[in-house]
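To start, the structure under review is shown below, and the notes come after it.
The other protein chains are all here in position, but one chain of the complex has been omitted.
Lettered A and B in written order, each chain numbered from 1.
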């Protein structure tokens, strides 16, 4: 029933969307979907999308939004004191859910693909009735023109970008800058909290925070270096300043 | 192959082709001897309790609607024919008239939905007809019948209102969409 269509073959990407890439990274490490595994693959995810000068058209925003959530998960694993907002923890939960859902559907898609190789059930041909001409009064020059116009209007003009995603962050670099600022402010906040706490305990906690945060910065830098833009380095310097704050004591 | 398996295959083949087959054709298709085919045909003739029966004139065999269902079929056919061709019918007809002759998959492409049922109705009502596709002999193209054009009061389809401009617009949109499809690396070619 389907007719052959000959079209030049398009070389496809190894991964089509952000969920697919993320799932691939997790499955490659034979991990289950959890915040731990998501934190573990964060760096590689960012490296992979940074290496792609051209992400699939229309999906860039989705890739970046997901990277932001991953960075947040990673940040929290490095900075256990990082308090998440309601929206942030919802984003993380949603990502884990979407990934698990996608994993199931992707496996099911494989079964569907296998089923297409099984014998198809073919159409019958009804015994042909005698040829005739049965006009219908609704067919007029005007109604045909109207139908043609419907076809013109209904033709997809361009690929519609997902509205929600477009509103979100546009570039990886910008997103990382925002994340760095977010984590840095969380750090300052927790430093203030600690300052008011028991001296000994806070000294210990501060020590841990500094180590964690340096590790995090390293990660953020990895993501930014590829962009090699001076302005982003200045962001890091700014973050380093905040790291140096505890040493004033 | 036993005669039951043979009967299944014969039934499937007759159903799919929708035309009478000679015993010689059956033997050839099955790669079976005539006596085996006769046994299988006897099995099929014995099945008289369904809505489909095997009609056998001794030379050719064919599947037909059972007499028990004939009256109903007649009634429903009449109802279908007296009905308007509907929005889908008008759209497919417009595609065929303004952009035709077109293959079924091209009509599907312009409408963005599968048109096989709609085209079947248009064919049965004699509003469009199939012509062979010069580019691919396995497939057909659809074009409006002369009766349809006569009924619309035009000698040729280009006398229809806005014929050239509508055709041009559709062509531009199709070309643009196909070009875009090629740019998007996310989709396997259909």
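In this text, contacts are C-beta pairs under 8 Å (C-beta built on N, C-alpha and C of every residue); 3 or more make two chains touch, one makes a residue touch a chain.
Quantities reported herein were computed from a predicted structural model and do not represent experimental measurements.
A.B. asks: If you put the missing chain back, which residues of chain B would it touch?
C.D. replies: Per the touch rule, chain B residues meeting the hidden chain are 4-5, 7-18, 29-30, 47, 49-52, 63, 65-66, 68-70, 72-73, 75-77, 80, 105, 108-109, 111-114, 116-117, 120, 138, 181, 184, 186-190.
A.B. asks: Which positions on chain A touch the chain that was left off?
C.D. replies: 1-5, 12, 16-20, 56, 58-59, 62, 66, 86, 89-90, 93-94, 97-98, 100-102, 104-116, 118-127, 156, 159-162, 164
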